[in-house]
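The complex appears here without one of its protein chains, the remainder shown in place.
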Amino acid sequence: MDYIVQQTLNALSFGAEYALIALGLAIVFSIMNLVNFAHGEVIAIGGYTMMVMATLAFKNPIIIILGAVLAAIIMALFLERIAFRPVRYADATTGLLTAFGVSLILQNLFLLLVSPRPIAVTSMYFLDWPIRLGPIQISSLQIFETLATLIAILLLVLFLKKSLLGIAMRAASLDFEMVRLMGIRANRVIAAAFAISGLLAGIAAIFIIARRGAVDPTLGFNPVLKAFVACVVGGFGSLPGAVLGGFLLGALEVGMLVLLPQSYGGMKDAFVFAIIAIILVWRPEGILSPPKEKGDKI
Amino acid sequence: MTVVPLVLLSLQKTNMLEVKNLSVFYGRIKVVHSIDFSVKKGSCVALLGPNGAGKTSTISSILGTVSSSGSIRFLDKDISKMHTEERVKLGISIAPEGRRVFSNLSVFENLFIGSAIREDRKAADEEINAWLKTFPILDERRDQAAGTLSGGEQQMLTIARALMSRPKILLLDEPSLGLAPRITRQVFELIQDLKAQGMTILLVEQNATEALKLADFSFILNSGNVIASGSSEEILNKGDLMSSLTGVEA
Partner (left out) sequence: MRYPMTQGLRKHISGINMTTIAIIKNYNKSNIREKIMKQFLKNLSKILFVSFIAFPAFGDTIKVGFPVPLTGEYAPYAEIQGAKCMAEIINKNGGVNGKKFELLVQDTGTDTQTAISLTEKFLEQGVIAIGTIPFSDTMIPVAQIAAGYGVTILQAQSTQVEMHTGIVDNFISNVSPDPFTAAAAAEYALSEGVKNVVLLTSDDGGSWSAKTPLWFGEAIENGGGKVLSKMNFSIPTSDWSPQVAEMKKLSTTPDAVYISSIMPDVGVLIRQMKAAGIDAWVFGSDGLDDPSLDSVADSDKSILDKVAFGTLAPSQPGSAMQAFQKECKAMGMPVDGMFPALGADVIMAIAYAVEKTGGTDPEAIRKALRDADSIPVRTVESVSFKKNKSHAERTVPVIGFKDGVRVLLSNTIPSFVPSWK
């Protein structure tokens, strides 16, 4: 029983990380139909910023955290400006390829400018200490990460429900042109979406670094692939779908790791994806696919 | 000899919207061919014509959502190079064809986003409440997704949303499309009310009978050209033209 509770908590914390990253993908996709694979490199920028700040002898963790998050936001906005704005009205494939290209270029820049190998960044270790609840053991990091994800979701929902910009972003996910016809600047809405995705990437970077204690060029790319799967299964473009998909993927991964006999262990991912495939047969658009219907364009 | 320019000048002054030599393109295809028309302040002008005549393209070009050439002057300013958002801020608002309410937003949020460009938040909020009072059915569904409203209710919401920005001119694109006759009447009553309150309106309609009742002046489009214009009376007198183009018996 304790073991089941323990592994359930582990699954939750896996899911929280996927959900956090998936949200960053979903918020951009919902507005721009852009699968931003470069989101991982925005996370990596957060990590490399922490590395640079540590070398520059910044000690205060709050300043390092703020610096990393700020760097991620600026990076997200910068990428939107130089890479994604020129292809904003191109079809989805062009956007996808652009994002892949940007991701590849950035990974190799990290590799050439910093190092192909992991570089230690231990300034976030302080977030991680063991907590024992009877026979259950969790890490403070698991709690922080799950809490941060939940708070991020809550604040995001509040923002999207209560602020004009948030409402405009929701509206834009359905009918961008009509939002412009309300006099709301397209650039502002898109920049807001990228800034939020950058913020989420920055937060994710803090937790990833706190756990891994090192940065390397693929720091963000691998988690983003997982988050992409989470978005697909949850329903691409749906924010609740991204969160649900993230937690579902976390549960599936931990479940398969624990339940599969060792001799089938190499098939873990195959089983995870088989289950996801079955879900997609049942709901081809993902579990919580966002509303698609649009009025006729003018 | 000097009288003529003066007259022109005075005409120009009262023209809120003046379109000259307007052509509209979809890619390389020209769908509207160098048309001229104007809308005087406080008047209701109708663009009539059959399906595919270029009415919606014309109205879209005024807000800059399709590419066009020629001059579009609004309040004596050339707006043809402006972004859509800037044109809206100058005081042009649209209730588009197909209504295009934000179906994933609540009724309230639809009205709220309609007031996006306004600075006077408090007055805008009061106005939202006033609209909700005007249409009790919208008030009942204040917090429901607008997608759950009926077609007529959505049309009322679309017009109310367009008015929330306090426009100087209201563009109405096929407000009666797909509505039951009883609802259509209600919509036109609302437009009549707006006109009575002094709102400048550019109306695109296939339902020429109702449109002509409202309009002070009409332009008839066919295949991207203005083929006739005049007061409703003049248009109705050209009976053959009307029936052949719009199916309305004069």
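Note that the chains take the letters A and B in the order they are written out, and that residue 1 is the start of every chain.
One rule holds in what follows: a contact is a pair of C-beta atoms (placed from the backbone, for glycine too) under 8 Å apart; a residue touches a chain by one contact, two chains touch by 3 or more.
Predicted model, so just to flag it, every value in this text is computed and none were measured.
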Problem set entry | Left-out chain, listing which of the shown chains it touches | A
For this session: Have a look at A:63, A:105 or A:133 and name the one touching the chain we're not showing.
Result: A:105
Problem set entry | Touching residues (missing chain, whole complex) on chain A | 3, 6-7, 10-11, 13-14, 17, 52, 55, 81-82, 105, 108-109, 111-120, 122, 125-126, 128-130, 137, 139, 142, 208, 211-214, 216, 218, 222-223, 254, 257-258, 260, 262, 265-266, 268-269
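Please note the rule applied: only the chains that are shown with their structure count from here on.
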For this session: Quick one: report the Å distance separating chain A from chain B, using the average Cα coordinate of each chain.
Result: 43
For this session: Mind listing the chain A positions that touch chain B in their complex?
Result: 164, 167-168, 170-171, 173-175, 177-186, 290-291, 293-296, 298
For this session: Going by the contact rule at the top, pick out the chain B residues touching chain A in the complex.
Result: 56, 59-60, 63, 65-66, 83-85, 88-89, 93-94, 96-105, 109, 112-114, 116-117, 147, 161, 165, 173
